[in-house]
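Handing you this structure, nothing more for now.
Note that one protein chain is taken out, while the other chains of the complex remain in position.
When the chains are written out, they are named A and B in that same order, and each has its own residue count from 1.
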Amino acid sequence: MNQPKRRQTLLAPWQDASAKPFVRIVGITKTFGTTYAVDDLSVDIFQGEFFSLLGGSGCGKSTLLRILAGFEIPNSGRVYIDGVDVTDLPPFLRPVNMMFQSYALFPHMSVHANVAFGLQQEGMARAQVAARVAEMLDLVKMGGFANRKPEQLSGGQRQRVALARALAKQPKLLLLDEPLGALDRKLREHTQLELVAIQERVGTTFITVTHDQEEAMTMSTRVAIMDAGRIVQVNAPSTIYEFPATRMVADFLGAVNLFDGRVVAVESDGLRIRCEQAGCDLIMHAAQPLPEGTQVSVAVRPEKIQLLDEAPSADHNWLRGQVADIAYLGDVSIYHVKTTAGQVVRVQLTNTRHESEHALTWDDDVVLAWSSRAGVVLTS
Amino acid sequence: MIARRSWFITFAMLFGFAFLYVPILSLIVFSFNESKLVTVWGGFSLKWYAALWHNEPILHAARLSLLVGVVSASLATIVGTLGALALSRFGRFRGRTAFALMLSAPMVMPEVILGLSALLLFVTLKQLIGWPAERGLLTIMLAHVVLLTAYVTIVAQSRLTQMDESMEEAALDLGARPWKVFFVITLPQIAPALMAAWLLAFTISIDDLVIASFASGPGATTLPMVIYSKMRLGLTPEINALATIVVAVVATGIALAALLWRRDKTLD
Partner (left out) sequence: MNNWPQMWAQFFRGLYRSLSVLGREIQGKRGRAVVIGVPLLTMGLLFVLPFVIILRISFSESELAQPPYSSLWQWLEGGYLTIKLNFSNYLLLWQDALYLGAYLNSIKVAALSTLFTLLIGYPLSYGIARSNKRWRLALLMLIILPFWTSFLIRIYAWIGLLNSTGVINNLLLYLGVIDQPLALIRTDFAVYLGIVYCYLPFMVLPLVANLMRLDDTLLEAAADLGCRPMAAFFKVTLPLSMPGIAAGCLLVFIPAVGEFVIPDLLGGPDSVMIGHTLWTEFFTNNDWPLAASVAVAMLAFIVLPTLAFEHIQDRRARST
């Protein structure tokens, strides 16, 4: 995954205790009938962030976005944007603009008229409107298309116009609903980088909703993982990936191997965890010491496991197994290794050479090994 | 589409269309009949069209019907569109079921009941507040609005639910107030459907006999009422001529509409 270089590196304002949040969502609850779409959700978002709400369908991310935009009124809770309580304001009075999933361009208006629409509602003078529209179209590289109608544009072009329209009023907050969902793969990668570049140029705070992990990880300064109307974890993409807070997060973001066991001792280089089911001991570095007997899961990412011919000398952090399946993906290969205890462990190896010296194949006996800092100890 | 069509279906279709069109064709043919006897051919003649042209009562009634049609169709389009807007955009508001029922019920009522109810309303109003003193064109228009609104509501509601609501949300999001969104975004999108609804309402109005008979008063005789009284006396070829003209106008209108619709689609 390519992380674009950030020209102005945000100094992680969420880690600075004295930084004032730009968007404050406090205790928002929204029900539809008996279902809790959003359940007592609170989060702070700082100015200039590219913030993503990530989760499966039905987790409440779209509802939260619509509450921010003003299309839904929450049952309880408040929303503050730049210090102002906007919870009860209708959408046309908020300093917030939204880029819709279906783009929602007005079909009976030209591209120019579409982008100018929001400015006209403010009563801006003709000449100024024209200037701003031109500026916006240049920003999204649609300069020559001002007189075209939406039906004459391709999907990617419509998306740019929708973005230009949403940014034209220089809103304090821009909301994006699955911005890349309708684009094909190649275009998506290209657009991801462009979106981030535009955001940095314009400096607006972006909040996006997506179900695509790659999108969220690539573009965001921080990601909030949502499940059943609540935020499960919110942090920078790399932090969430390397240090997931719960099993759900570990499993949701990328692939993961989970070893269930209990803590038997606290040792110098970590916690000793006995996994009866896996048939091995693990010593994993943990942020907090845990009392003996605690039930835990150890999450180890596939790329952090090595495949060896012989077992290492230590008595922990290795397992024997047999290669049951190989998925060749071009740049990497995923090996499904069945351990002697019956668990299937996924291991990812980069294909660094045309042919490997030890070309692993089906039914080979292998040893899986990992270091004590290769995984995370989870209690929930 | 399953391409092969059974002979039964083809036969049924031919029968159906023949059933629909033979009477109309016979009307047209006999409008050019020389003889006064409507159904015995006496030779080709245009004299009935000439007679129609000079038949003042019929022409006057036609003018009245057109006036009533235009006014009631327009009123009904406004009321019906508002009703459809409420039903499709306001979610579950209190009394929605009763509201929807009230707006669609006239369509499935027997016309005699609609006519009677309108007349009794006007009579009672006259007793209570002195208006309307005389029943006439206005009362016919009001009575028609009830029936026409039901049709307009159905057409408008179906188009509104089809339309992409996110466009209206986008307009709200960009700062436009709700009424402005309706006029500048929603209406242009549903305009063709509203036009069709207006035409439908207009046709129903100029064709209506029963409601107009109940709701009208002295001096306000609509075209269907005139035709009906003539028909009770016997058939006259002038009616054939009138019928042919109506069919020709309607056919041209439909052909035009179809052409416009086709061109609109193919220009994508």
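FYI, contacts are C-beta pairs under 8 Å (C-beta built on N, C-alpha and C of every residue); 3 or more make two chains touch, one makes a residue touch a chain.
Just so it is clear, the structure is predicted and the values come from calculations on it, not from any experiment.
Within the entire complex, contacts from the absent chain reach the displayed chains A, B.
Checked against the full complex, the candidates B:L59, B:L142 or B:M163 give a single residue touching the omitted chain, namely B:L142. Of the residues in subunit A, those that touch the hidden partner chain are 90, 107-109. Subunit B meets the missing chain through residues 1-2, 5-6, 8-10, 12-13, 15-17, 19-24, 26-27, 30, 37-40, 78-80, 82-83, 85-86, 90, 93, 99, 102-103, 105-113, 116-118, 120-121, 123-124, 127, 142-143, 145-146, 149, 153, 177-180, 183-184, 187-189, 191-192, 203, 206-207, 209-210, 214, 224, 227-228, 231-232, 235, 239-240, 242-243, 246-247, 250-251, 253-255, 258, 260-264, 267-268.
What we mean here is this: only the chains that are shown with their structure count from here on.
Centroids built from CA atoms put subunit B at 56 Å from subunit A. On the subunit B side of its complex with subunit A, the touching residues are 164, 166-167, 169-178, 180, 185, 188-189, 268.
For subunit A in complex with subunit B, the residues that touch the partner chain are 69-71, 90-92, 96-98, 100-102, 104-108, 117-118, 121-122, 151, 165-166, 169.
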